[in-house]
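All protein chains but one are shown in place.
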Amino acid sequence: MAGSSFGKIFRITTWGESHGPALGCVIDGCPAGVELSEADIQPFLDRRKPGNPAVATARKESDTCEILSGVFEGKTTGTPISVIIRNSDQHSGDYDNIKDVYRPGHADYTFDAKYGFRDYRGGGRSSGRETAARVIAGAVAIKVLGRLGIKVEAYTRSIGPVEADLSEYSRSAVLANATAMPDIDANARALEYIADMKNKSDSCGGVMECIISGVPAGIGDPVFDKLDATLAQAVMSIGAVKAVEIGDGCKVAKSVGSKNNDQFRSSKDGVVKKSNHSGGILGGISDSSDIIVRASVKPTPSIARSQKTVDNKGENIDIEITGRHDPVIVPRAVVVLESMCAVTILDALMSGMTSRIDNLVSIYKNQ
Amino acid sequence: MAGSSFGKIFRITTWGESHGPALGCVIDGCPAGVELSEADIQPFLDRRKPGNPAVATARKESDTCEILSGVFEGKTTGTPISVIIRNSDQHSGDYDNIKDVYRPGHADYTFDAKYGFRDYRGGGRSSGRETAARVIAGAVAIKVLGRLGIKVEAYTRSIGPVEADLSEYSRSAVLANATAMPDIDANARALEYIADMKNKSDSCGGVMECIISGVPAGIGDPVFDKLDATLAQAVMSIGAVKAVEIGDGCKVAKSVGSKNNDQFRSSKDGVVKKSNHSGGILGGISDSSDIIVRASVKPTPSIARSQKTVDNKGENIDIEITGRHDPVIVPRAVVVLESMCAVTILDALMSGMTSRIDNLVSIYKNQ
Amino acid sequence: MAGSSFGKIFRITTWGESHGPALGCVIDGCPAGVELSEADIQPFLDRRKPGNPAVATARKESDTCEILSGVFEGKTTGTPISVIIRNSDQHSGDYDNIKDVYRPGHADYTFDAKYGFRDYRGGGRSSGRETAARVIAGAVAIKVLGRLGIKVEAYTRSIGPVEADLSEYSRSAVLANATAMPDIDANARALEYIADMKNKSDSCGGVMECIISGVPAGIGDPVFDKLDATLAQAVMSIGAVKAVEIGDGCKVAKSVGSKNNDQFRSSKDGVVKKSNHSGGILGGISDSSDIIVRASVKPTPSIARSQKTVDNKGENIDIEITGRHDPVIVPRAVVVLESMCAVTILDALMSGMTSRIDNLVSIYKNQ
Partner (left out) sequence: MAGSSFGKIFRITTWGESHGPALGCVIDGCPAGVELSEADIQPFLDRRKPGNPAVATARKESDTCEILSGVFEGKTTGTPISVIIRNSDQHSGDYDNIKDVYRPGHADYTFDAKYGFRDYRGGGRSSGRETAARVIAGAVAIKVLGRLGIKVEAYTRSIGPVEADLSEYSRSAVLANATAMPDIDANARALEYIADMKNKSDSCGGVMECIISGVPAGIGDPVFDKLDATLAQAVMSIGAVKAVEIGDGCKVAKSVGSKNNDQFRSSKDGVVKKSNHSGGILGGISDSSDIIVRASVKPTPSIARSQKTVDNKGENIDIEITGRHDPVIVPRAVVVLESMCAVTILDALMSGMTSRIDNLVSIYKNQ
């Protein structure tokens, strides 16, 4: 069944395989009148690209995007925005050795079980390359959210055992550091850890976190499309993510009500909270505090050391996965997290326009 | 915007407030020919009801369900199944004191921000009582899954600092213990901890876990409707859940590829895995191992001790929340977790029927 | 698969069989703050009820509706509105004779083919009684549309060969006449024709039309959710409707461009059209003229004269359908047409709030 669309009002549809001719995204439902060009999207794609060879694959893709529809005279028209990236560095031959083999930790076996066969080149549709299309959508959503004063910023919180020191948070450090960590010291230690993993033909995981600030109170649609629920779907759908937390997340299980409750107080900006254990969401609806989303990412499954597995004839074999692979995917996934959060928040904000009769009257009586 | 439906093929719609005349669920898309009566649903509702006064509210609701449509001569007809529960013990007067006040940790403020006002009686739509409707849907889904040999079983894994010993797992203990923990010893210690919380006018949280066994490989729809992604939405939409984990969950962030990868091997039952760090899902598709879903639940926000907050005029006030409240909601939420997992898995299984042309041919050429 | 929901933002879900205990509708996504009570809905249900014995069945149903959720202190809360009607006059025994037989022109055979069996009592889910739930939704939608100055009014245009004279249109005549025709003379002739049909143990069809006025230009979502397309789905889904026309409808096939094009002109109210062949929709988007929707309704399939058919063992048999049946269903279907048009228009209007970035900014910056 169709599973490549996300969002109800601002709806994105992605397509494309790792080693097909191209991949892309159709963004349907973007409001008209937003200034948009490839230059708004490309910097986000560049953040996803392999950069520092210490942390990333050697695959060389320019990931140059082209807008094919939905923008006229520099502005969105309200019609579907189709954006495409041609694949260039495909090296399909590299994958003949995994053609008939189920790589541990990968989706080779499950795709065969579902569809009967698969495009095995570079993981096909299950490749991390698929996320480039999500980043396109995220860049557009972030542009629209900017018009409302909403910011969406993600970073690496930990890699293996190395934790970032958030008290030293610097956005420029996130963008400059090869690990996308917000502090320089942790970045250095994480790079050492990654190098060690690489030497051992092993890989590691980590935690990434996204802060969405400026969202007004009142966004999210109980009971199934609560804001935390749709964020959870959005973020868990990113390959390699195995846990999604909102606010204090797993820690709440050991907390107590008197500490975990965020007490309200009145301020000149209206109702505010004295703490933010809730991560900006109460009852599935934004409470105007920062929205905090955290994702745990598993170690890259592709490792060069020998592993036991089976082939598609059911024979037990050993496999070593050579070729181009990131020892850790967190640094490149940070912008994907940002993108999925942005798309989710924008869709919920657009949905929220219809929550009160007064809004309906104000839009149509003022026109 | 409409947010009270979940699922695409097996789609549930819930409605009802805590202190309205009734609440209910419409199940649309259930296959025809499944034996179904109230007797299949009631035991699940009974598990959600407050039982042991040590862990639960004193609200007395019989929660007797009535099937109003979609079943004829004891079998589902394929048309919408409407099930209703009349509310009896409403005590609406109890809530006059919170009418104008935003309780910390509750959705009072966010509902007002979204809709302009709210049904304040017992939390209205944001009450945990809403989950009774989910349990109705879950009971039906579990009945259908049973026809395929699929089991869905949840339990309490921890309450506050007390962890269950899973090596002592017993399903009957889960059903008998007031905490829904699977071992007797942990149950006893958890009850002590809860009693302590109650004495301190405080509350606690915990962790619940669901195991879904018997799901064939191949279920889930990449890239946004991956099985883990839809499970994440389903589970995060349960009130008070702040984190959702699949398989090893958060732990993967500190693991390494050589350990986290589940190696495949051939067996008489086909392809199996030597471990199950993935929690039964690879690339968003079931891998035929047990599917493992875990949720962290926050402490009950309603506590009797004094808290600072604001009222709906923006005045700072103090509040003590008296009345009927669970000191911990995990034990009663376990069946809700089970229900949401069951609905999600069944919807994905029904969707999976269309993944291969051979299935389409086999259904229509054999008829 | 789930097929009992309609609308995306203002979404309705109906349930219930002709002879089950009850039927109802869940309205999800209705804006908060709209005054609503059963008294807003009941008059619409009363219009659908059999009244004049000349044109309608003798089934006696009070069709008293009860709102079970989504309304608090007289206003919609933004949460799902569940409305229920208990069935009283079920006479299930009447239907034993059709239990195993496929009535010509009815859905008995197709329901059995789809689901394997069916609730045969009074047609079960395929009964016209299902439309009572649509009328509930329509009444709510019409209430909301009223806040925007939008009116939705349907009437009978013809019954068999008898055409109404629209130059004599009177809304009070529509509501008073047993045929729901807008002029008294045609009403009288139509009643004679219906009486003649009844004497001959036969039945007849007709045409009904709905005018929606006050819809601003700009509503409808190309290319598949064009306003005429969603209206077509909504109206064709009413049982017995076999054709849907917008504006000049079928006549356009024989017209020419120079006549069919509605020329624009400038007026003090903005852009207006000198004619309305388009029926208020251009390119799938409202053009601010009256929206005109027309539906052709087939003769009631239940007739007392002998017909050839088969039973569910595949045996050829003869059948005479006795019992309570309308000789024509158009008069009672008029309010159903009105309802489906209202729901469709409201959903499209709510969707239209998101078409421009300026609207998004205006809603969120003004709050």
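For clarity, chains are labelled A, B and C in written order, and residue numbers in each chain start from 1.
Just so we're on the same page, contacts are C-beta pairs under 8 Å (C-beta built on N, C-alpha and C of every residue); 3 or more make two chains touch, one makes a residue touch a chain.
This one's a predicted model, so the numbers in the text were calculated from it and none came from an experiment.
**Q** Which of the chains on display does the removed chain touch in the whole complex?
**A** Counting the whole assembly, the omitted chain is in touch with A, B, C.
**Q** Any idea which of C:246, C:291, C:337 or C:363 touches the chain not displayed?
**A** That would be C:246, which touches the missing chain.
**Q** Which residue numbers on chain C touch the omitted chain?
**A** 1-6, 8-9, 14, 102, 104-107, 109-111, 113-116, 125-126, 130, 158, 160-161, 197, 201-207, 216-226, 228-237, 239, 242-258, 260-266, 270-271, 274, 277-279, 281-288, 296-303, 305, 307-310, 314-316, 351-352, 354-356, 358
**Q** Would you write out the residues of chain B that touch the absent chain, in ascending order?
**A** Its contact residues with the unshown chain are 8-10, 29, 31-34, 76, 78-79, 144, 147-148, 216, 218, 222, 349-367.
**Q** Which chain A residues would touch the chain omitted from the figure, given the whole complex?
**A** Those residues of chain A that touch the unshown chain are 1-5, 7-11, 13-17, 20-24, 26, 28-29, 32-33, 66, 68-70, 72-73, 75, 77-82, 84, 114-119, 124-125, 350.
Following the convention adopted for this analysis, only the chains that are shown with their structure count from here on.
**Q** So how far apart, in whole Å, are chain B and chain C when each is placed at the average of its C-alpha atoms?
**A** 37
**Q** Could you list the positions in chain B whose residues touch two or more of the other chains?
**A** Residues 1-5, 8-9, 14, 114-116, 125 of chain B touch two or more partner chains.
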